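Following: one structure in structure tokens, then a few remarks.
The other protein chains are all here in position, but one chain of the complex has been omitted.
Up next is chain A:
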Amino acid sequence: MLVLVLAHLLVAVALPFVAVRAMRLAFALAALPPAAALAWTLVHIGPVLRGREVVETLAWAPRIDLEIALRLDPLALAMTLLVSGVGALVLLYSRYYFGRDSPDGKRSAPLLLAFAGVMLGLVLADDLITLYVFWELTTICSFLLVGQAGISRESRRSALQALLVTTLGGLVMLLGFIVLGESAGTYRVSELVANPPRGAGVGVAAVLILVGAFTKSAQLPFHNWLPAAMVAPTPISAYLHAASMVKAGVFLVARLTPVFVGVTHWWVLTAVFGVTTMIVGGWRALHEYDLKKLLAYGTVSQLGFLMVLLGTGTRTAAVAGDSMLLAHGLFKAALFLVVGIVDHQAGTRDIRELSGLWKRLPWVAATATVAVVSMAGLPPAVGFLGKEAAFEAFLHGGLGSTVIEAGLLLGSVFTVAYSARLLWGAFADKPRQTTTEAIAAGAGLVLPAAVPAVAGIVLGVAYPITDDLSSAYADTYGTGADPYHLALWHGLNLPLLFSAIALAGGVALHAARERVTNLRARLPKPFTAQRAYERIMALLERTAVGVTGRIQVGSLPTYLGIILITVLVVPGSVLLTRASLPDAVPVWHRLLQIPLAVVILIAIAGVVRARRRLTAVVLVGVIGYGIGGLFIVDGGPDLALAQFLVETLTMVAFVFVLRRLPARFVQSEPAPGLRVPKVVIAVAGGVFMAVAALLFSSARQAPPTASRYYIAHAEEGAGATNVVNAIIVDFRALDTVGEIAVLAVAATGVASLVLATRYQRRRRRGPGRSGSAAKPTDRTTADDHDSRREEARE
């Protein structure tokens, strides 16, 4: 399995080189790894359903118990079929969707394939940390695919919104994973399912993980990133934002529901948020004119539905959830691809502009109809099986179940209504409108859409197969006395009645669409989630600007003062209260220390009195050399060498800079009152350092054990008789690497600062007036929010 995931990623790395020369070939190549994954999965269906799961582990950091664990179990099987099957189809479809030289295509081919790979890893993951890594990788792929070239502002901010919302959820989820893993003592999902942990931590983990699942699967109130992400090219929307990535949250809930069966708020939260999302998403879909937006809100609604089913934790609900997972992936992918064809061939996907398209694109219309049958939950599609099972799951229960059932029924009415709206809007003849012109679609575009649509019907007709697939997952919850089985005909019962009500209600709602839209216009405008997101982002930006403006005042004395005061307040106060001065402090060890100290003291007095900068720098250098001399006297040649060298270099750097500064210290103090505080802070800082040095050096009573170890092992461990060097390059080599990394960063920072001033001068002399580009960032974000608000009002 790991090989399959890696194959995706490796081919993705090689793909850009192919895409530059032959894009169609690149997409064809890209379809191979998902096809291979699909074939591999199909081969394993039989064994897995008979209970022989495929497990692979790779311990990649055994010291900290990190391993990549993959496992193909019934739930992963369903998701893998979806991810790989739809992935291969979408890549084949993209071959004809993107123009021959489209830069979007060149960018998307490797990214889509990489996404297919990490998504495969995500659904197969059996380890929470592995799952999290793949989870975030899908987020990054989604960001890149939605943002594309980043030329249009809409794509930039949509990509950013998707990234921010899902990453926020992901981080919270990681916290939940850690709480869960630590309280259970294992991060393996299969072990967690086998022995669900108990305790207060588990309840907290449940909430944290749900936040991640809700953001990824676009549940209320995080749902808005999904419709916004529809700016991406349609194949990407079809794959990421309908069939696979947004399913990750639902999938995670399905994975962990067996773990959280004992936690009440797990199913309460999924039910409340799921039902609300289903209804709100369906309601919004009823009013969209953009076919893609309509489908996006439909997806939000369906994800809510799945959330309810998979979070409940009963066998019947799980059967319904698993079959709906398959059904939704199939029909939604097909419909997105259909909308892509309509957009591609007719040049628009606005319902108000399309009319009579079924005459121009008959096969596309047929495909759409087949897919809509599944979406609306009509027999004989697999969507019907799932919906029947869902109604059955909440039929027998208390008040909560009844409320959920009512919510699902209302959601289903909306689903039927927007299904009808989609079909009618895209293809039907509309009064007072001429037939839209469209170019006939080739088989390369229609076939990838038709395959999942037909598969939805096949899985419905061949319901025993679907039942086997779903039951294998649902049996985790125990089979019970009379397990539910998917079937097209259960006899005349309540679920069938509910299906009929949903159909009739939906058709009626669609017939009355103009009145419904008028009704919505009269309703008071609620505070939308999009508005909340914008407010929060604007607030964040304002806070950041405010904080930066107050902290980064641009005055070196202020920075120095803040640093010194912090040192004085934090460690200084501790020093005052805790420490006591040592009794006997030896004044000197060796006679040579006295002249050195005298030289240093004279130099210090000179620095304080110096009027010229150069004098001050030279005297500071003298102090440094004096300290180096003290190191020699005390027997630290390595230290002294470094001290001398650094001191020299510092002086050189100072002299370089001094060339651009006035020769003398200027006394342009605006307020003479500042002089006294400055002196106080400086003196206090110096005293603190002196006292601290004295206290710290006298705190040690015995030779430290670490030093003894280093001295004893320098020769055999590090091959060095110079113990200082042994410490630097061997015992504490990690520190060394870290320090030189810091040095590299600092040098690069200084270099860019100095070179930037040069660049600015060049720019100023150039023809462009700098005034017009003064505050590009501020203006862009403000515009962003304005136009976003416009959109929300629509």
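As a convention for this text, contacts are C-beta pairs under 8 Å (C-beta built on N, C-alpha and C of every residue); 3 or more make two chains touch, one makes a residue touch a chain; residues count from 1.
We take it that contacts and distances are computed from a predicted model.
Considering only "Phosphoribosylformylglycinamidine synthase subunit PurQ", "Peptide/nickel transport system permease protein", "Multicomponent Na+:H+ antiporter subunit B" or "Na(+)-translocating NADH-quinone reductase subunit A", the record for the omitted chain gives "Multicomponent Na+:H+ antiporter subunit B", by its UniProt protein name. Contact with the chain not shown here comes from a single listed residue; of A:G185, A:G400, A:P464 or A:G719, that residue is A:G719.
Here one chain is not drawn; of A:I551, A:I594, A:L645 or A:I711, the residue touching it is A:L645. When the omitted chain is restored, the residue from A:P582, A:P637 or A:P677 that touches it is A:P637.
Contacts to the hidden chain, counted on chain A, fall at residues 63, 637-638, 641-642, 645-646, 648-649, 652-653, 656-657, 659-660, 717-722, 724-726, 728-730, 733-734, 736-737, 740-741, 743-744, 747-748, 750-751, 754-755, 757-758, 761, 765.
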